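Got a structure here, written out as structure tokens. Questions coming.
All protein chains but one are shown at their positions in the complex.
Moving on, here comes chain A:
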Amino acid sequence: MFLQSTDRIHMPEDADAPPLITLTRGAKRYRGRPVLHDISMIVRPGTATALIGRNGSGKSTLLSILAGLLRLSSGELTYGRQGLTTGYAPEAFPGLKLTAEDYLHDMGRIAGLSRAAAVSRVSELLAIFKLGASRSHPLAGFSKGMLQKVNLIQSLLIRPQLLLLDEPMSGLDLPAQHMLTELLQELKSEGTALVFSVHEPQTVEALADAVYVLQEGRIIRTIHGAENLRTVPSVHIVYTDLPPVEQQAVMALPGVLHMLPVPDSAGAACTGLTVEQKMSDTCLQQILAAGGSIISVERLGGLSGITEWMDPKEENGSGRG
């Protein structure tokens, strides 16, 4: 348990909850050069929205707009609540000369915490992020991962209603990534809206309810609903053709997703079968019992196209939905 129950904001995710942020046809230009075009999105309490795409696709700019740091060149950004508390962890947090403790105390006080509350909250978060031993060291001597932890801590000092994270996993070691994922899941369940840019498909899988794919400043695809982000882990089996009756029997097994003819390297007729991972043993036994020979078995990923969309190759204008 990362969070104290007394700090909770309000109810967990509610699909009908009024939006915290509504961005309508937002566009941003820098010195006449367009960097974001026609972006529309709604952020509701208790949801997690992932922004994915290549470097320079506009993810950080979009986060800065949501944080109120950049003004839209056109379009409209409306906040659903007065005095929305926002946490923001930017990319490339700088190594300042202040100690971690002094810096975080100051940020807590600036955010509105009392001195005692700031001290207590900073100690709590330093312990969670395993930075207690470095609390009195200047940030200038911190590694990239340690700086990222301080960056994340400052964004969590006041329990935010909206948490904006620019590549939050960047520089973190594996245990810290797992801990952060759990912490964010907990925040989300307590009503915090998360919007984050990310390059790790696992983070998308673990957290996101919606994914926006950006390319050259445009949203080229949106995926809503956690169920649409994932597929059941599956296995691809290639085996020598069976007689038609046995082939039909294999096809009729539960968990079979696809069956397609594939030639093997020797040119012999083979079948490629994609089956849910949990049913792969049964399929293999059935094929072998029917006299077939297994050519290969390959495990397939569990994410539906997320990895592909992390690096969109070309414009996919038809992808909205």
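Criterion: a contact is a pair of C-beta atoms (placed from the backbone, for glycine too) under 8 Å apart; a residue touches a chain by one contact, two chains touch by 3 or more; residues count from 1.
Convention: contacts and distances are computed from a predicted model.
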item	value
Missing subunit (named according to UniProt) among the choices "Chemotaxis protein", "Lactate utilization protein", "ABC transporter permease" or "Heme exporter protein C"	"ABC transporter permease"
Omitted-chain contact residue, chosen from A:Ala27, A:Ile42 or A:Ala67	A:Ala67
Hidden partner chain, residues of chain A it touches	60, 64, 67-71, 83, 85-88, 90-94, 96-98, 102, 106-107, 109-111, 151, 154, 157-158
